[in-house]
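This report refers to the structure that appears directly beneath it.
Shown here is a partial selection of chains from the complex, left in place.
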Amino acid sequence: MPVLEKQFNPPGISERPHDMGHAIYALACRIFPICRSITGKGVRDTIDILKDYINIDRHDVPSGTRVFDWTIPDEWIVRDAYVLDPQGQKIVDFKTSNLHLMNYSIPVQRVMPLAELKGHIHTLPAQPDLIPYKTAYYTDTWGICMPYRDFLALPEGDYEVVIDTEKRPGHLHYGEYLHHGSSQKEVLLYAHICHPSLANDNCSGLALLTCLAAFMRSTQTFYSYRFIFAPGTIGSLAWLSRNEYRLSRIAHGLVLSCVGDGGDVNYKRSRRHSALIDRIAASTRCGEDQQRLKVADFSPYGYDERQFCSPGFDLPVGLLQRSAFGTFPEYHTSADNLDFIRPEHLGTSFRMIKDMIDALEGNWTPLNISPKGEPQLGKYGLFPAIGGHKKNSERTMAYLWVLNLADGCQSLLDIAERSKLAFKEIAAAAAELQEARLILNLGFLNR
Amino acid sequence: MPVLEKQFNPPGISERPHDMGHAIYALACRIFPICRSITGKGVRDTIDILKDYINIDRHDVPSGTRVFDWTIPDEWIVRDAYVLDPQGQKIVDFKTSNLHLMNYSIPVQRVMPLAELKGHIHTLPAQPDLIPYKTAYYTDTWGICMPYRDFLALPEGDYEVVIDTEKRPGHLHYGEYLHHGSSQKEVLLYAHICHPSLANDNCSGLALLTCLAAFMRSTQTFYSYRFIFAPGTIGSLAWLSRNEYRLSRIAHGLVLSCVGDGGDVNYKRSRRHSALIDRIAASTRCGEDQQRLKVADFSPYGYDERQFCSPGFDLPVGLLQRSAFGTFPEYHTSADNLDFIRPEHLGTSFRMIKDMIDALEGNWTPLNISPKGEPQLGKYGLFPAIGGHKKNSERTMAYLWVLNLADGCQSLLDIAERSKLAFKEIAAAAAELQEARLILNLGFLNR
């Protein structure tokens, strides 16, 4: 990705992909405190911060708008929420953690006995020190979320519950940014923007994609890259309903979430199972130790890839995460905080996603022009002068694989798949072999 | 399977599949004592008992009839058999256990020294307390089967062997019962009827199929169900030779044996490997804990599926068992008795087979009529109002899978296979989604 001119100068964005972890973490820290929901101010405020990095467009969809089987709900406004115990002590305070208030709670200002209050309290008995994250977008109810240990200690008596919220016609918002490539074919990169103070899910994804978009401003690409930051489910549906006429441009796509923890990388295939993006994910490696991604089959549960992969769209969109949603103990709890995500993990995730983009952009088809036998690699400086070793280097193996399979019918990705080597390694070897004039670049077949 | 009028009132047959285990066990107990063989009275007596349950036809094939490469042998008649030791004590008595006499033994009435007798005795040294089950249908010989422990204790001296048997022209019999469906396409359900007092192999299969046929009398089906109770190998060959002209009606089939023990369920695929019945078996679950069936590839050894799956017929017939023949220690020994099979296991097997029939009958193809994105399941009462949970219920996953794959090209079985959920779960979810008018029933493609 050669460097172009730069207009913005977003904080910490480097041209060296190895420096990006801290910039992403810094942005995640800025957006973490905001109480986002599927509508309203939290999303607006978040998009405003992203505007420091990229020239993002905010789209507003009015309450009441039909999007397929759904209707945009009224905007949820939250001003304050707390609970006073019988002694008048604040035992729960929205200002301390916005997870204390169930998202989309209706307003309450009332004194009630403990028994009634308990019917509205959500806890995690198995994780007694954590606040759970709960939502009730499409029901008129309210809820208080708190650590189970605190819940057990509540004395009998009357409690004052104050939930100063409001639902009224407003907007659902989503952010959109297009990196223009030379082609109108698009790569969709999507992160959900509706979760309140949860760091991995999904401040990490929002921050990484934003920094990636900023980073890519200095590169030129074949594909155009469409970055979308929208509330979960209804946000992606809103975007889809407004963009149906040009979905045929979406050639590949990734939904990103939970990319800041140190877990293994999990990729969930698109509904198509073997779309190019699915194959690239399986040929990508992550981190210093070049770990393979754990590639799972498509399933209709997860993030917004569910909508992109619904049968009426069936787009080639996969889901990329570190630890998979629902499987790590911090998921949807107050432990998914800024200590849980680390700059180094964000940096590793960034480089892995950049590798995937490089593979999308660079999957050319080589032709071996001396296909009868192996060429004498030593003549080209591509083989050690002294022989008899017990094992070859990985790069030497990559040379041999590219030469062996470069029959003009197999792309670098095909070769990576059969060799079981990383696409990146195959691509580097192919570049050297092309330099040595041992293979020709036949271009991009079926791009 | 909606309820129709009832004509018979066989003992213990309920309309509730959960009550069937005891009825099946009771029937197995009635037929257990009979000394069956591949011809003659034992089969006649057994079929007479089955007639209390269903309107079964008995077919008689005369000795000497050619059936393909085989010839129906003379009928074997057994009146008595015993061995007296040197002191005149009955040490082996056919009346105690019909396994003591090798099936199809020729008549003997003679005193002989121990050494000569030993040449005709069959034992199981590794299971010294059990009588083995032995046959010699097509050879003129005789044999005594006894526990190895008793065999070791035989004193030297002269023994009187009395085998009061006879082979003379007679008949091979098989029973046949047809449950009429709306179509002439048939499902073949087969159990062998030639084993003497062995409970799991195959009183269990005979009793289960008979009770199933009785149970189904109150149901209407698409397929017609042909129940066959015939002696192993030569009985199925006799049936095949008389029914060649309409084998093309056999759309699916199952051979049943050993369905009364508590082992895992073993299914052996048909020679076609991926016939509908094979696929249904792989999508069926068994018992309260919803265990998957152990699905094995086809092999030409086993029960009468060998004949149905011979290359000249190649019918889509699989083999269904609990513990697989030859693998459980009680197999072909006197330990395969009425203690070895249990009503609860027979009931579990019954419900599993009924589930397979339900899948054959109910493999319709759904069409999602709001295929763009997911419908808002909460509106239809199909999704919990409060969100943020770490994991979905299995039913919710079934909704999502059906909606995602209901593109009009995939049947419920296709969906069960890709989702790895049980057919029954997918079918239940699809019924609810159809009720909610979220999917259409496109009917049965390629039935």
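Order as written gives the chain letters A and B; numbering starts at 1 within each chain.
The rule is short, and it goes like this: a residue touches a chain if its C-beta (ideal position, glycine included) is under 8 Å from a C-beta of that chain, and two chains touch if they have at least 3 such contacts.
This one's a predicted model, so the numbers in the text were calculated from it and none came from an experiment.
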Ask   = Hey, this file places 2 copies; any idea how many the whole complex holds?
value = 3
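Note that in this section only the chains that are shown with their structure count from here on.
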Inquiry  = On a C-alpha centroid basis, what's the spacing between chain A and chain B, in Å?
reply    = 53
Message = With touch defined as at the start, can you tell me which chain B residues reach chain A in the complex?
response = 368, 370-376, 378-379, 385-392, 396-397, 400-401, 403-407, 419
Query = Inside the complex, what are the residues of chain A that reach chain B?
reply = 67-70, 102, 122, 132-139, 141, 143, 233, 236-237, 240-241, 244, 271, 299-301, 306-307, 309-313, 326, 331-332
